[in-house]
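This structure is in C-alpha cells; I'll ask about it shortly.
Heads up, one of the protein chains got dropped from this complex, but the rest are sitting where they should.
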Amino acid sequence: MRQTFKDAEHLLRFAGLFAVGIAAFFALRAAFIPKGFGELGHYRAGALEDNRQRLPRFAGAAACGDCHDDVRQTLRTGKHAGVHCEACHGPLAPHAADPIATAAKRPDPLSLCPVCHQKNVARPAAFPQVDAAEHAGGSSCTECHVAHNPGLE
Amino acid sequence: MMNRRDFLEQSGKFLLLTGAAALAWDSVLAGQPEQAPNYRMTDHWWAMFIDVEVCIGCGNCVRACKTENDVPAGPAYFRTWVERYHIPKKPLDPLDAEDHPTVDSPNGGYDGFPERYEEGDAGKSFFVPKLCNHCAHSPCVQVCPVGATFESPDGVVLVDKSYCLGCRYCVQACPYGCRYIDPRTNTVDKCNLCYHRITKGLTTACCESCPTGARRLGDLKNPQDPIHELLRLHKVQVLKPQMATGAKVYYNGLDGAVR
Partner (left out) sequence: MGDILPGVQGFMYPNEMELQWSVLIVIYPYVTGLVAGAFILASLERVFNVEAVKPTYRLALLTALAFLLVAPLPLQLHLGHPERSLEMFLTPHTSSAMAMFGFVYLWYLMAVLVTEIWLDYRKDLVLTARASSGLKRWIYRVLTLGSDNLSERSLALDAKIGRIITIIGIPSAFLLHGYVGFIFGSVKANPWWSTPLMPIVFLFSAIVSGIAAVLLVYMIYCALRGIRLDAACLDTIARYLFYAFIVDFSLEMLDLVHRIYEADESFRSLDFMVHTRLFLSQVVIQIFLGTLLPIGLLWLTQIVHLSELARRTIYGVAAVLTLIGIFAMRWNVVIGGQLFSKSFLGYTTYKMSFATREGLLPALIVMILPVVILWVLAWLLPPIEKEEERAA
C-alpha cells in the first residue's frame, strides 16, 4: 500500500498543481467580478445607470412651449404642426435650462429650408419640394412664407 | 403632409409627453442627470416605428444623433444613418434587367443627399433610415464573451463600455451593421435608443428632430402608445426577417429591395 502511494506520489504532486490553479481561479473570481454582475442578467447592473449618464442636448418640444406658447399656437394650425422646434432650431437644452444666458439663434432660411424642401427625386412626390435656387428667383424663403405656419393658400 | 389624423396623433403624443417631460425636466434643470423617480424598467418595452413612405432624407436624425450622443465624426461611425435606394424601372426586355438596387449613403446621410437621379428616370427612389434594431433575440448579445452587451429589462440593447474588451465579435454578429468600434475608447458603440432620454420621458434625439414623423419611438408595453395603432393600420416589416432576430424597429413601406 505504502509502495503504491510512493509510486503514485509524483502524480499527486502534479494534481496538486491543478488544485492550486483551480483555487487561484476561484480567488480571482471573488476578487475581480464587478459588483452587481448577474443581478438582472449576464451583465453588470451598473451599466444601466452608466447608459443614463448623459446630459441631453435636445430639450424636447414640450419644453419650448412653456415659454413660447405663441409659437406653439401658430404651429398648431399650420403645415409644420408636426415639426418639433429643435428639428429646425437645433439642440437647445442649454437654452431651455437658462434662456437668458444662452440665447437661441434664428436660423438662416436659405440654409435651413432646402434641407427638407429641396427638390429630390427620392423624396415622396406629394411632399412639397422646390429648387431653392430657382424658386421665387432665389429669394429668402421667409419673404413669403411664415416659418411656423408656412402655407400660402 | 399633415392630415387631420396625423395632427391628432402628434398632439396626443405632445400631451402625453408634456406631463412626463415636465417631471423629467426638473431633474435635468437641476444640473444632474438623475433617474426620473417613477421610471420602472419593467413597465416599458421599447421599439421604434419608421415610415419609409414619409422619410424625406433630410439627415436631421443623423446629425441630431451625432450631436446628442457625441458620436465620433467621420464616415465609419454611425449610430443611425439613412440610405437612399434607387430601383430602376424594369426594362421591357427582361434579359436587360438590372437585378439590384443602387444604394448610397454619403457620410451616412449626415450632409443630406445630393440630387443624383433625373426626374424622368421613371425608377423608384426612397430613403430608409436605419439604426440598431434592439433585437429581442439579439445575435450580438448572444456572442459577447463577457456580458458587455445585453438587453435591458425595458428592451434596449445596451453596451457596458467599462466592461467591453473590444474583441469585435458582436460587430461581426450583427446582421444590420449597426455597431462600430469607438476609436477613442477602443470599445464597441451603437445606438442605445438615447437611453438617457427615454428613461426621463423624453423621446430619442432622432425622433425629436425628424420633421415628418417618419421616426417614432414606441413603448409596446404602454396600451396608450400610438405604436399599437400604427402597427395595426400599416403593413409592417422588419429588416432581414429571415434572421429571426426579433428586431423591434418596424418599417412601414419597406420595399423588397431594401437590404
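We call the chains A and B, going by the order they appear; numbering starts again at 1 in every chain.
FYI, contacts are C-beta pairs under 8 Å (C-beta built on N, C-alpha and C of every residue); 3 or more make two chains touch, one makes a residue touch a chain.
Since the model is a prediction, treat every value here as computed from it, not as a measurement.
If you put the hidden chain back, the residue from B:P88, B:G123 or B:P139 that touches it is B:P139. Here one chain is not drawn; of B:F49, B:Y163, B:Y195 or B:Y250, the residue touching it is B:Y163.
Interface note for the absent chain: among B:A64, B:C178, B:C194 or B:I227, the touching residue is B:C178.
Summarising the interface, subunit A meets the missing chain with residues 3-4, 6-11, 13-14, 17-18, 21, 25, 28-29, 32-33, 37-38, 42. Subunit B residues in contact with the hidden partner, per the touch definition given at the top, are 75-78, 81, 83, 100-108, 130, 139, 142-148, 163-169, 171-181, 185-187, 243, 259.
Just so we're on the same page, only the chains that are shown with their structure count from here on.
Distance from the subunit A centre to the subunit B centre is 10 Å, each centre being the mean of its Cα atoms. Interface of subunit B with subunit A (complex): residues 1-2, 6-7, 10-11, 14, 17-18, 21-22, 25, 28-29, 33, 35, 41, 53-54, 56-60, 64, 67-70, 84-86, 112-113, 115, 117-119, 121, 125-127, 147-153, 158-163, 192, 194-197, 199-200, 202-203, 205, 208-213. Chain contact summary for the complex, subunit A toward subunit B: residues 34, 37, 40-44, 47-63, 65, 76, 79-84, 86-88, 90-91, 93, 96-97, 115-116, 118-124, 126-128.
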